[in-house]
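Complex shown without one protein chain; remaining protein chains in place.
The letters A and B name the chains in turn, as written, and every chain counts its residues from 1.
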Amino acid sequence: MAEERKVSRKTFVNWLLGTSLGATVAAALYPVFRYVLPPEVAEAPTNRVLAGKLSELPPNSGKIFRFGAKPGILVRTPAGEVRAFSGICTHLNCTVQYRSDFQHIWCACHNGHYDLQGKNIQGPPPRPLEAFKVDIVGDDIYVTRGA
Amino acid sequence: MKLLEKLWRALDERYDLQPLLAFAKEKSVPCHRHDWMYYFGGLTLFFFAVQVATGILLLLYYRPTAEAAFESVQFMMTRVPFGWLIRSIHSWSANLMIASAFVHMFTVFFSGAYVKPRELTWWTGAALLLLALGFGFSGYLLPWNELAFFATRVGTDMVSKVPFVGHWLLKVLRGGEDVTGATLTRFFGIHVAVLPMITTFLIVLHLAFIQRQGIHVPEGEKPVRTRPFFPNFVLREAMVWLVGLALLAALAAFFPWELGKKADPFAPAPAGIKPEWYFLFMFETLKLLPAKVAGIEGEILGLAAFTVGGLFWFLAPLWDKRRARGARNPWALAVGWVVLLYIASFTVLSYLGVFK
Partner (left out) sequence: MKWMPAASLFLLALPALAAPPSPAVGPPGKPAQDTCTECHQALDDPRLQHPATLAADDIHHRQGITCAGCHGGDPTAEDPQQAMDPKKGFVGKIPAQRIPEVCGSCHSDASFMLRYAPNIPTDQLAQYRTSKHGLGLAKGDTRVATCASCHGAHGVLPASDARSPVYPTRIVETCERCHGNKALMANYRISGQEVADYKQSVHYNALTVKNDLSAPTCNDCHGSHGATPPGVASVSNVCGNCHLTQREAFDLSPHKDAFAALEQPACEACHGNHKVLPPQDSWIGVGEGQVCGSCHSASDQGAQVAAALFGALDGTVKRLEAAHARVEQLEARGMLMDEAAVQLEEAHQALVLARNEVHTANRARVEAQTSQAQQALAKAEGLAKAAEEELRFRHNGLKISLAVILVAVVALALKIREIESRSQ
């Protein structure tokens, strides 16, 4: 009887050991597995983003896109050219927008106006909007900022 | 089990593994009241293995340039699933590895295991400790954050104090006159290629010596029982490793490693720059020394003192003849306590802010 208890105890211990070690290994491997699979956004989106699609940006229209947390504005001029600028108004940091009636960029907060070169032409903004580089690959519009 | 037996028999047929099995069964570890210290070498090895594994994982996302390093670590911490965990484990395991290495070194010293015939084991061990510190120093810079940038600047400045070759050494280390992206790339190469290569080689040697010579028993503990290496000691070591793993996971989750701000070489050094804890005792000692002593710059004297002291410690197998004979040596013990207390107290006092 004592022998049987010993045997079943040994089996229990073996089972416990195997299971817990297996669980530990699984608990360690699961994060590694998830880590190795590439995340949704493959790269840190610091300096280059896919801002929009050409087919979704008709002439004389604009669109706000994001560089991380910061807004940028994508503009398609009445002539059809695509330009991109920082979307942060140089007056008090509101987000600018494109006005198709003015055919240029405007800030709702204090009526600041910027021309299609990003230059501040009317109202309180003291400085132009920083211009970004635009690359068009097929239908995709890529915007790059900084150096 | 049947499958394993078949596999064993197939390999044994081809490679004659029986002598290995016999050797393994014979291996034993001494038992005595201080035998807890035998686990620390393996624990250090465990933390090193964790470093290699997490280090390789980090390599999948890290970018070693001044423009992208910080952002890539930030990306890992925020957008890669469990990236925060891998990074924090890597940072904590580095510290635990060095702590474990220090404990291992002191237990070896106090038990007199460095004497003949184990001089080379001691010396390869000393080299491994220095390599571990090198790993810590080079790895610290890699996130390219404010603290790391300035700590590296101060640390590499020390190198220039070496007489004659100091400035040349500084330039080689920094990849230029100042700490720049060139330094980062260089430290990266050292951290992921040069040091791992040398360390692996020395670990193999260190372990080979131990395998060949068996484990040392401190004087005064004979006669001694032993326990088999397989499976007793291995199971116990596994327990210690699991506790180490648990500690790592807890530290990584409850005290995640911070990233701070990106390094700006033009900004003034923030207040309270200090190196990692394992360099603190040297850092505080050098700060305490007067600017000039008998016409020689205080820092040079300090570095010379550390070099001489380190050399003295390193050469213990040569000057400790008494323990080589198997006798006790209260002087050696005294030296050990002095060094231990010096390092421990200076480290703790630095954290308590006594050295202001």
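What we mean here is this: a contact is a pair of C-beta atoms (placed from the backbone, for glycine too) under 8 Å apart; a residue touches a chain by one contact, two chains touch by 3 or more.
Being a predicted model, the structure only gives us computed values, none of them experimental.
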Residue among B:L242, B:I273, B:A324 or B:I343 touching the omitted chain: B:L242
Given A:C94, A:L116 or A:A131, the one touching the chain that is not displayed: A:C94
Contact with the hidden chain (one of B:A69, B:I98, B:V217 or B:L259): B:L259
Contact set of subunit A toward the excluded chain (per top definition): 9-10, 13-14, 16-17, 19-21, 23-24, 27, 66, 68-69, 71, 92-95, 108-111, 123-124, 126
Missing-partner contacts on subunit B, residue numbers: 77-79, 84-85, 227, 231-232, 235-236, 238-239, 242-243, 245-246, 249-250, 252-254, 256, 258-259
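What we mean here is this: only the chains that are shown with their structure count from here on.
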Subunit A and subunit B, separation of their C-alpha mean positions in angstrom: 40
Subunit A partner contacts - residues on subunit B that touch it in the complex: 57, 60, 68, 71-72, 74-75, 79-83, 85-86, 242, 245
Complex interface listing, subunit A residues touching subunit B: 24, 28, 31-32, 34-37, 39-41, 43-44, 46
